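The complex appears here minus one protein chain, its other protein chains still in place.
Moving on, here comes subunit A:
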Amino acid sequence: MQTEIEVRADDWLINAGLVGFLNIVGKENVRIDGQTIYFTADLLEDFETKYFNFFIKEYKETLSWSKIVSYKDIMERFRAEDFASFDEEALANLNKYMKDVVKFYLKKSNYIKVFSLIDAKANVNKWLENLNTINLTKKQKWEDVKADIIEKVKQNYTQLDAIIDFCASDKGLQYLAAKNLIYSVINKGWSGISFLLKQTKIMDPYLDYKTSFVDPIIEYLDTDLSKAKYNCFSCNQPIKNLKLDLSFMNEVGFDTARKTAHVWDFNNDVATCPICRLIYSCVPAGFTYVYGEGMFINDSYGVDELHRVNERMRNSILRFNKDGINSTNTYRALVESITMEHENNRRYELADIQLVRYENEHYRFNLLSKKMLDIVNDSRGILKSLIRCGYKEGNLNINLYKEVIQHLMNNENLFTLIHKLIYYKQTNVNGLYYNMGHVSGILDINTKFLKEMEVMTNISQKQLWFVQNCGAEFKEGYVTKKSENKISGITYKLLNSLKVNDKDGFMDTLLNSYSYLAKPIPNVFMNVFTNDEAFKSVGYAFMLGVGGEKTKKEDGGNTDEK
């Protein structure tokens, strides 16, 4: 029997690699025992194909390869009906497809490099040259020239058949997709060596991977290490030299070539064995990437759970992608997968979970505390209502769901967000996709957050709702007095006081206004003097009431729902 290779879970980076490795080889093909996985060397046979196949399976639909081959269906449809419904729109689409998809992608040098590997005899360039845009002059009437044009379409179709068959072949998929994935997914995890080395001598990325990562393991396993002087930085197994380091991993601080001072004085000691190196190369398969942003949940309880929670997140992300709501998806998937885990599993009461995000080419870390998970869990309904809500800031679309989750993950209260949302509504900024009800929901979440942080214990949720109601009555008071025009000035002053935490200023304005209405100030305002959070919570609750939509409806229609 072959000796087993052992890899232990440890820090987030090796853990992401481990999850990626399990995704690639299949969990059922390794033995998992707590924090460790065991496998035999035969699992590494043809590992390079398994490696790429995993990425192809996961990301196939997002690849430019799919854009090329999926056109075949349209072609078949027109052929089947002998172009009866082929119209000007269909022609425009064909032209666009030829120019923006086929020629655009297949003229990229990355793809050209692997053409000979797919089919050495194929002359892709000639096919591309034979693709001709079909133009219709303004004077020509469609019916008059249709027959002529269909002929030209058929000629193009012939070329496209060759091109699509070429791409859709097993080898076409294998190489074109791999090339695509190298630069859209794999390079999020590592770069600068093997097929991601710009000057690589090896055309075939599969072979390149095998040479860089798999072969050294086989060699290593055959080496007598009894006299080895060094140890692997990651698994502590003996290694003969310090050739393999971690500088190929993106942004993790082991860039020995550029940042020499990172690991104390002995940065050369940061070398790994070939097995760990292979595991590290699987990091991109451990993360789930959507729109260039990656996520990994580092639950260090055990390899099995580690894999499961990430798989669940991946599945949620893919499901939500089908729903077509995009930039929030990763967060929504994250929240749903961990809250589900949270419900099913009491062990989350014991430890915090580490979330690793890859955003804008940097890793960001958050500890998802039990408290944060509780808040999210308790606020599922409100959160759900925020999925399609957002606002525009310059050219940026800010999604409220994502914004709220990010704040909570960073242990930040939501006052600045609440402030902004009320302020934008009050000043009728364009591009707002929420109503005051949503802001009120965010205030509720914030109240829970403050309670969890134990900073605000003397104001209850009920009192805040009461204050919101006071705000609405306050506004009604002004409406009754036919002084609605004063509200925006008052709102402006009150919001400013809240922003700079000026309790006296806030109360002054409030006192002035209430005395104008000849009404008492709600007693709940007395409680706000105890701390800043209580003050802000009560203040914003009041503003939500004042900014409520009640009177707008009376004006004829609620303008806030879009």
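Simple rule for what comes next: a contact is a pair of C-beta atoms (placed from the backbone, for glycine too) under 8 Å apart; a residue touches a chain by one contact, two chains touch by 3 or more; residues count from 1.
Everything below uses one rule, namely that contacts and distances are computed from a predicted model.
J.: Look at the options "Heme-copper oxidase subunit III", "4Fe-4S ferredoxin", "CRISPR-associated endoribonuclease Cas6" or "Cytochrome c-type biogenesis protein" and return the one that UniProt uses as the protein name of the missing chain.
T.: Going by UniProt, the chain not displayed is called "CRISPR-associated endoribonuclease Cas6".
J.: From the listed residues A:91, A:507 or A:546, report the one that touches the chain absent from this view.
T.: Checking the options A:91, A:507 or A:546, the one contacting the hidden chain is A:507.
J.: Which residues does subunit A use to touch the chain missing from this display?
T.: Its contact residues with the unshown chain are 503-504, 506-508, 511-512, 514-515, 518-521, 523, 525-526, 529.
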